[in-house]
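Taking it in order: structure first as structure tokens, then the write-up.
The complex is shown incomplete by one protein chain, all other protein chains being positioned as in the whole.
Per-chain residue numbering starts at 1, and chain names A and B are given in the order in which the chains are listed.
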Amino acid sequence: MKKKSFKGYIYLAPVLIIMLVFTAYPLVRAFIMSFYEDYNAVNGTYSGINIENYRALFASSDFRTALANTTIYVLFVVPLSVIISLLIANLLNSHIKFQGLFQTLYFLPYVTSVIAIGVVWRWILHSQYGLLNGILNFFGIESIGWLTDRRYSMASLIIFAVWKSLAFNIMIFLAALQGISPDLYSAARVDSTPRWRVFFRITVPAMGPIIAYAFIMGIINAFKVYNEVYALFNGAAGPNGYNSAITIVFYIYDQFYNNKKYGIAAAGSVVLFLLIMVFTMIQKLPAKIRARKEAAQK
Amino acid sequence: MKTKRLVAMGIAAVMGLNLLTACGNGSTSSSSGSGEGVTITFWHAMSNAQEQSLTELTDKFNAENGQGITVELVNQGAYKDLESKLTANAAADTLPDMAQAYNNYVTDYVDKIVPLDDFVKNDFDNWEDIVEGYRIENSEYGFISGLPFNKSTYPFFYNKTMFDELGLEPPKTWEDLETCGAVILEKKGIPMLGYDSMCDMLEIFLRQNGAQYVDETGALFNTPEGLEAVEFILGLYEKGYARLIGEDSYFSNLMSAEQIAGYVGSCAGVTYIVTDNEGHEFELGVAPIAQGKYNAAYNAGTNLMMFTKDEAKQKAVWEYMKFLTSAESQVKWSIDTGYVPVRTSAYESDTYQEFMNGDTPGAITARAAYGQAPYGYVPSNYFKGANEIRNKVSDTLTMCISEGRTAQETVDALVQAIDEVVK
Partner (left out) sequence: MKSRKAVTVLVEIVKYVVLIAGALFTLLPFVWMVLSSLKSGGEIIMIPPTLFPKKVLFSNYVEAWTAAPFPRYFLNTVLVAGITTVGVLLTSILSAFAFARLDFPGKKIVFSLFMATLMIPGEMLLITNFVTITKLGWMDTYQAMIVPWLANVFYTYLLTQFFSSVPDALYLAAKVDKCSDLKFLFKIMVPMNKNAITTVAILSFIGSWNSFLWPLLVTNSKEMRVLSYGLVRFQSEAGAQYQLIMAASCILVLPIVVVYLILRKYILEGMAYTGVKG
């Protein structure tokens, strides 16, 4: 077998050095900062070392809302985005005309400017003149205050976020679909298996790893959502003074830049970090159990 | 071996960029002992016409100061961007020689501001000539922390065509607010009034009713006068005379589309009101805001602060500060930008008076600003948490209005929100 040597570290050196300086070091600082009471990030002064920031964090109703919202967001946005992207990618991969054109069209949103996207979505979701309510009215459904009624803030955010994540997911799914060996499909054609069965029997299993990958990346990004909220509510975290769409990162950002409570912001990011770790570990659990079972059977 | 070389090459390639930057970037660090040949950096957040005028003034100063001082203007984006940049640079101890700043930007690094007391005492043409409210604002930290520069006030912008058609005058009193609001709502079906900033609206009404707003100890308006003011505000919204911005971005947009008959907001917003849109052509009017038992009008805008520790540079910065706040510069600056002069003598100068008698949007705005100048106050926000209080009050008040809560409930909610920050 391959022998162990430190040669690997030579290859890793450039990445490791940069990450030590620009990721690990500030991370450790943030961790330490989270225990400083009344920390002033400008002068480096503080009034004590304790867990006051964490206590203030969990006592804050905004932070609790942020925790709940972020969880809702992760649970809805990620699966919805994956399912829709999978469907569209599958259609794009079937024998259609203008395939190249369609692929390009679906990619374009990925590069559209954030400011433009925000303005457009505020128009689409406008309660009086919005496109979405126009469509609902057409089907006889009453208008909804997407951006004015706090009960719908999260729904609006989820719609927007799903849309926003589509382009990238479609791209990677489409690519994966094109990588599936055609032999698999020709076998199915001989058997004249129905289309939906081909999809679930061949396509989905072959796509398994990339779907898992999209899930993990989706979850990590969903935990970090900030820009979407900011763009949708014009810099706030919900309509009419309510923080009904506040997310964890929005909360951290607000504490850091607007309220200048650096210690609380640091504590918030430590909690976020732990949360994402737990989530990704839970995700990996089924695979581990399976592996253990298999090992036991052998 | 090869790996090492490769990595080394990569790093060298990146470092090589130094050469590239060295020629492009006009580094300002050339420090100089005497007042001769000093270059100072000034960070600002002015754009469009404002930046244009500031550049003209600075070019003039650079050409004529006779002491070899060169001022380098650095635009740092909008106010928010400027604030973040100042905070970050304060942490790294790399603040610029001078910058525009609100007092609440610097609460975490007051010690890095150069006190201007000695400069003002020894070498300034008449501190008393500076409008009183600005003198108070710039002394809040217990020393003179800056000189006022770009100051604006919130007047009442309105659709003059619509007011004329209905035979209405812009409201002068609280009563007028109600009567005008009722007529416009009945005849046009739109609200008469909006406020760009909710927390500032609250402070205006409180002061006009003889109540106090807030200081570092917490909320001060849990009094009969305070309650009465809040009750009046809630009434305006409840009856439909005033509206919240809600899902629309700016009142200037709503005004341009004739969705609202008027609003109270920053003078700088006048350039964003479009009065010649097809189907929505109207004449713009600007008036002093309605007053209550007492007179009060809100002033906004940043001050010039000095940060450099180098004595020669401090002298140069001071020369430039004196120039920017001189009556002559202030007259040009105000006419170009719509800001209001910070000096009484600038207000009273012939050029400015002549300008105000014109009928350009700028002149009309200047007249209204002049009309309410005697009642101008600057909200105090020097204490820690001032920023957070602004946001919390705006949010809480908006929430109470949209839920139709009673005056007492609203006052209680506001007081609680403020006390949470202060304690």
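Here is the rule we use: a residue touches a chain if its C-beta (ideal position, glycine included) is under 8 Å from a C-beta of that chain, and two chains touch if they have at least 3 such contacts.
Values in this document were obtained by computation on a predicted structure and should not be read as measured data.
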Residue among B:L254, B:M356 or B:V421 touching the omitted chain: B:L254
Per the touch definition above, residue among B:V38, B:M98, B:A229 or B:A268 touching the missing chain: B:A268
Which residue of B:N65, B:S84, B:S349 or B:S380 touches the chain not shown here: B:S84
Interface residues of chain B (partner: the chain not displayed): 2-3, 6-7, 10, 13-15, 17-18, 20-21, 24-27, 41, 43, 47-48, 74-79, 81, 84-85, 87-89, 91-94, 196, 248-250, 252-254, 256-257, 259, 265-266, 268-269, 271-272, 274, 276-278, 280
Residues in chain A touching the chain absent from view: 1-9, 11-12, 14-16, 18-19, 21-27, 29-30, 41, 87-88, 91-92, 94, 96, 100, 102-117, 119-121, 123-124, 128-129, 131, 163, 166-167, 171-172, 174-176, 178-180, 206-213, 217, 220, 223-224, 226, 249, 252-253, 256, 265-266, 269, 272-273, 276-277, 280
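Here, only the chains that are shown with their structure count from here on.
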Touching residues (chain side chain A, partner chain B) in the complex: 10-11, 13-14, 40-43, 122, 125-127, 147-148, 234, 236, 239-243, 257-260
Chain A-facing residues of chain B, complex: 3-4, 7, 10-11, 84, 87, 90-91, 107-109, 111, 244, 246-247, 249, 384-385, 387-388, 391, 394-399, 401-402
